[in-house]
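Rest of the complex left out; these chains stay put.
First chain written, first letter: the chains are A and B, and each begins at residue 1.
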Amino acid sequence: MVVGLRAIGAKGPGWLWRGPWAPLAASFCSQGPDGARRPEPGPRPTSVRQRDGIRSIVLSNPKKRNALSLAMLKSLQSDILHEAESQDLKVIIISAEGPVFSSGHDLKELTDEQGPQYHAEVFQICSEVMMLIQNHPVPVIAMVNGLATAAGCQLVASCDIAVASDKSSFATPGVNIGLFCSTPGVALGRAVPRKVALEMLFTGEPISAQEALLHGLLSRVVPEEQLEEETMRIARKIASLSRPVVSLGKATFYKQLHQDLRKAYHLASQTMVDNVALRDGQEGIKAFIQKRKPVWSH
Amino acid sequence: MVVGLRAIGAKGPGWLWRGPWAPLAASFCSQGPDGARRPEPGPRPTSVRQRDGIRSIVLSNPKKRNALSLAMLKSLQSDILHEAESQDLKVIIISAEGPVFSSGHDLKELTDEQGPQYHAEVFQICSEVMMLIQNHPVPVIAMVNGLATAAGCQLVASCDIAVASDKSSFATPGVNIGLFCSTPGVALGRAVPRKVALEMLFTGEPISAQEALLHGLLSRVVPEEQLEEETMRIARKIASLSRPVVSLGKATFYKQLHQDLRKAYHLASQTMVDNVALRDGQEGIKAFIQKRKPVWSH
């Protein structure tokens, strides 16, 4: 089954829209003079297809180094959100056309010509996309073949799993142009040791794929010619699993991660009890004891 | 001195029993019909001996791959708790018989035949054992020679120090049988980078001892023939130190780790002042200045 997605107008479920954005959001919901200056929408900057439970989203504006323009971010957001609750979706892969995975924000959107309300919208949508990846019910894999900088590096850091070719590299060079990578630093600072993050943020210098693996920014590094095969192997594995079991586990993992140990175990123990009680939980355990392959009902 | 422990009925001190378990615990304290279905206790699944301040607890059910059944968990718990406050105890080593360190929960305890109250008890006791290791007054070392999966991997992640042979490997494969390793994820997510933890949890695939070392799950990897020697070297070193000094330091380390920096320094500074005031604190400093070996009074 191949599903072409043109998810214009896709709306996310309730779990995606909560939190302290209200004041920031309110300021640019008014269609003031800034709104008038917004660039017209062009052709869709991402392409997407879905087969056998695996949705592949491709950043498809290599001429602009796959910059995370407002249009790109909105396209990415709607591709991720599209039918997020469908049982046909098991895993998402985000990759890119061309030698640059993504160069981060489109700097033309951050000049004086657009006002601070427009700038706020850019950073808010960007942050929402990054959080959406963690809040999404299925695992999201970054497949990186090339340079990922600034918000592009943030996108890699925000995915649940990241596989990269050995020629890839990663940087947060905003400081060179007077724009410290503070939002990328949120994701980077949660992925790599503090000293690694700070050297990247303060100097803007790139790290190699091997260094990124060593420090936890990547899950796996492979030669370029094996990148797609290796990523698909992981994706097919995840697609073969019970979707509700994976979703429950993913949500609990992120929720418990910053709780104190006792609260975390209380939550995770309750999740285990709930998981065992799921139809797929009992099916999996029975299949194991009976030494047969489980049949998921999802 | 060799002390054979059969710590039936061992009770832990007050510092071990606090926290938000009450509602969950209440539900299975009632001896309802589930209780009636519990398996009869068999021979004790751990063996334990203590010599020169070093307590060695061995998971001793290799036929069942040292599964952390309820009986195994209770046996482990009582071995860890036994005379925890005794000055004769300086360090604990947890190891296992056979090629599998531990395969995690006993899946036969997680079927429909036992009800959710029984399942809840299994996960609660398991969580308590893991927290007990951190709350215990002496350091706990995992000595791993083989495969550690699911709650077995969690046990390794929960110890203060973990030494493994280079043939060991580690996995959280619950997702394969429809039971996401959410409780192991609590310990794993605090030991390794997020992307490493998530790939292990989502794919169920094992990582090698070297990878586990690289990512922080292990303290040290050695050839199999040096495993016991190296572990004992660390244990003897710890056993030669002042027990109250080590206990105070361990408790403060875990307490400050997730506090904000200012609170953490406030706590740790107070601990330093208290430590200096300990008899062994003054003895150690004097011995150092006088260039002699300290004599601890514990």
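In this section, a contact is a pair of C-beta atoms (placed from the backbone, for glycine too) under 8 Å apart; a residue touches a chain by one contact, two chains touch by 3 or more.
All values reported here derive from a predicted model rather than from experimental measurement.
Asker: Taking the 2 visible copies as a start, how many copies are in the full assembly?
Answerer: Across the complete structure, the repeated chain appears 3 times.
Methods note: only the chains that are shown with their structure count from here on.
Asker: Fit chain A to chain B on CA atoms, both being copies of the same sequence, and give the resulting rotation angle in degrees, nearest 5.
Answerer: About 120 degrees, rounded to the nearest 5.
Asker: Once you find the CA centre of chain A and the CA centre of chain B, what distance in Å lies between them?
Answerer: Taking the mean C-alpha position of each chain, the two centres sit 34 Å apart.
Asker: Mind listing the chain B positions that touch chain A in their complex?
Answerer: 19-21, 24, 107-108, 110-112, 116, 119-120, 123-124, 126-127, 130-131, 134, 175-183, 185-186, 189-190, 192-199, 201-205, 214-215, 258
Asker: Which residues of chain A touch chain B once you look at their complex with the stated criterion?
Answerer: The contact residues of chain A facing chain B are 139, 160-162, 190-192, 214-220, 234, 237-238, 241-242, 245-246, 248-250, 252-253, 256-257, 260-266, 268-273, 275-278, 280-289, 294, 296.
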